[in-house]
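All protein chains but one are shown in place.
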Amino acid sequence: MAELIIDTKKCIGCGLCIKSCAYNALSLANKKAVVDDDCVFCGSCIKSCPVEAIWIEREIVEIKDLTNYKDIWVLIEEDRDEILPVSYELLTKGRELAAEKKCDVNALILGNNIQKKFENIFEFGANKIYYFEGSEFNEKLDEVFIEYLDYVCKVYNPEIFLFGATGFGRSIAPKLAARLNTGLTADCTILSIDDNGLLKQTRPAFGGNLMATIICPNHRPQMATVRSGVMKAYKVIDKNRRKELINIEAIKLQNKKTELIERIIEEKTKSISDAEIIVSVGKGIGSQKNIEIVQKFADLLGAEIGVSRPLVDIGWAGYEKQIGQTGSVIAPKLLIALGISGAIQHLAGISGAQTIIAINTDPEASIFSVADYKVVGDCIEILKGVINKLTV
Amino acid sequence: MKIVVCVKQVPSSNEVKLDPKTNTIIREADKSVINPYDKFAIEEALKIKDNLKGEVIALSMGIPATEKILRDAMSRGCDRSVLLSDKKFAGADTLATAYTLSLGIKKIKNVSLIICGKMAIDGDTAQIGPELAETLKIPHITDVSEIIKISENEITCRKINDNGYSIIKMVLPAVITVVKDINLPRLPTIPGVLKSIHASFEIINAHNATANINRIGSTGSPTQVIDTFIPERKNVAIEIEGDIDKKIDFIGDIIKEIMYNGRIDN
Partner (left out) sequence: MQNRLINKMNENFAEYLRDESRVCGNADSISFPKDEESIINIVKDAYNKNILLTIQGARTGLAAGAVPNGGHIINLSKMDKIISMKNVDEEYYLTVQPGLILSNLIEEVENKKICIENFSKESKKAYVKFLADKNKYFFAPDPTEKTATLGGMVACNASGAKSYLYGSTRNHVTGLKIVFIDGDKLSIQRGVYKARGRRLSFFTSENKKIELKLPKYEMPTTKNASGYFIEDNMDLIDLFIGSDGTLGIITEIEIKLKKRPNIIWGVNCFFEKEDIVIEFVQEVKKQMNCIAAIEFFDKNALEILRKQRENSSGFSKLPSVRKEMEASIYLEIHADDEEKAIEALKNIGEIMKELGNSDENTWVGRTDEDKNKLLLFRHAVPESVNMLIDSRRKDNSKITKLGTDMAVKSKDFRYIFNLYKKDLMKYNLEYAIWGHIGDNHLHVNILPRDINDFEIGKILYKNWADKVSEIGGAVSAEHGIGKIKTEFLKIMYGEEHINEMVKLKKYFDSKELLSIGNMFKIEKGSKY
């Protein structure tokens, strides 16, 4: 068991550690910091303490012999007979990690009609492809995949296993992690190898407001999921590379507990998530009447309107227009933010925008911290001027 | 039918700022609330109870103060609640949490359905549901947007996929995780609030849960957080200064430029 130690002799009761704790686990008692059970031992407070009064004592764990575990594995995911881009992105990343670890990148593909895809999988960096061909995977049911994954992990001892953070990946990966009693880090945005050869996994938490770096030192495989588009994919021309195909054994599945009745493909309806130009409005537009002016402006640009959460809360706009962590995540070419202060939940939803023009009366508004162009002023007055200019 | 809803206490806001002077993190939240996703889980359980009768039990792991949100869950219609609370549970990652919750469910006995919110807004992992199911060796469905049919031993759900949805039938007992807006959570009633003050609230510690000490808390957690930091934002914005007309001109030009370039790209 790990323990967060606070040296009460050293502690000066300054409270910096309390402020630094993202988990609300610290408080002051008798002018000294104390820790409660919400602590996850992330170490933020250690860094914050001006007098070095805090440290973590971790129980010395018996070092297991983990040398049997090797290679980086990637689960290849398909949709409608096409390999998903995220799988290629993982192969590319895997290759980079493998170069550092001097090991192989192995792809696991379970599906129907997969032979024609091998070439591509190799091109994106796999050394070996483990595959099983069969129609039982078409339904994409967890309980079919889990048995194969479990088998592969137990027979081949992967050191690292990467999954796409797709709806499917986010369901099967934790199930597998629990089956193998190992660690899993979801939605990693940075993967690297540390000095001890461990996978360093960095992921956003608190709606993207905080990044956490996580390791899995004593359990194998080290598992991670990565969202689509976060990593880059590119092919390698490497003719000398050893390429191997391994057909894995069929596994008998007994008494299935889930059954797919129907699977419906729906093309996404046009929403602000897909819009190229977005005009977003916040409370700073002053009054509900001003939305008309914004609409006029948006029509002129062929833009969609998005709003910050307070506007939805007060009923000026519907939820479908809300941008941010609890609304839509957007990635337009141009975002014009009007009277938006930029609560971090909101900023989490707009980080994909290519160009952001922000107009706000408050020069300190946090929206400016992510904007490309900062305009301090009354957004409605300026907007009227811009409308005039663009219509001329 | 016995239904367990897993709930988590989270900070009321997940805003985190960096103190520029001390370079440390400042939390904006001053209150603890029930994880917003879990409200939909509670409502879904109550809806099933409305139709099939039975018992809805709110289950959480956390510090003793979590009692408050469990009482809140009971004010909405949960019949009782169980809190797994022990210093030894502290520092648990998702796997250790799932194991600990599974002990609670075994204690409750004969549970047919476990409902979790899709994810918690502080951790954002969405792992507890599947890990809990696997720990209990039962099936699960994530991202459920509708329960189409449910009986004592079978459930049919609509599950949201990345590009549509699936209708899946599953044998009970099982775990589902529900998406936001699967329902409209009801508000507590006066009798609900009054009942919740004295409703059964049970605290289970590690010993009573017969926990394997190697599978709980930080000891039972394969993963370790070794660092947390505030993500870097983009570089400083270009400030457009001058009088209003200058600002208007500048903005107009940028818009024209971007839109024009956009057309060429396409």
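In order of appearance the chains are A and B, and numbering begins at 1 in each one.
Here is the rule we use: contacts are C-beta pairs under 8 Å (C-beta built on N, C-alpha and C of every residue); 3 or more make two chains touch, one makes a residue touch a chain.
Remember, it's a predicted structure, so these values are computed and weren't measured experimentally.
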Contacting the left-out chain in the complete assembly, out of A:Leu4, A:Leu191, A:Val312 or A:Cys379: A:Val312
For subunit B, the residues touching the chain missing from this view: 12, 31, 33-34, 36, 72, 75, 184-194, 197
On subunit A, residues whose C-beta touches the chain left out of the figure: 283, 286-289, 312-320, 384
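Just so it is clear, only the chains that are shown with their structure count from here on.
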Chain centre separation (subunit A, subunit B; CA means) in Å: 16
Contact footprint of subunit A on subunit B as seen in their complex: 11, 13-17, 19, 22, 24-29, 32, 36, 62-63, 85-91, 93-95, 98, 121-135, 138-143, 156, 160-171, 174, 180, 217-219, 221-231, 233-234, 237-240, 244-245, 247-252, 254-256, 258-259, 262
Complex contact set, residues of subunit A against subunit B: 1-2, 16, 19-24, 36-44, 47-48, 58-59, 79, 140-143, 146, 166-168, 170-179, 181-187, 200, 204-219, 257-268, 276-277, 301, 325-326, 333-334, 336, 343-345, 347, 355-359, 368-377, 381-382, 385-386, 388-390
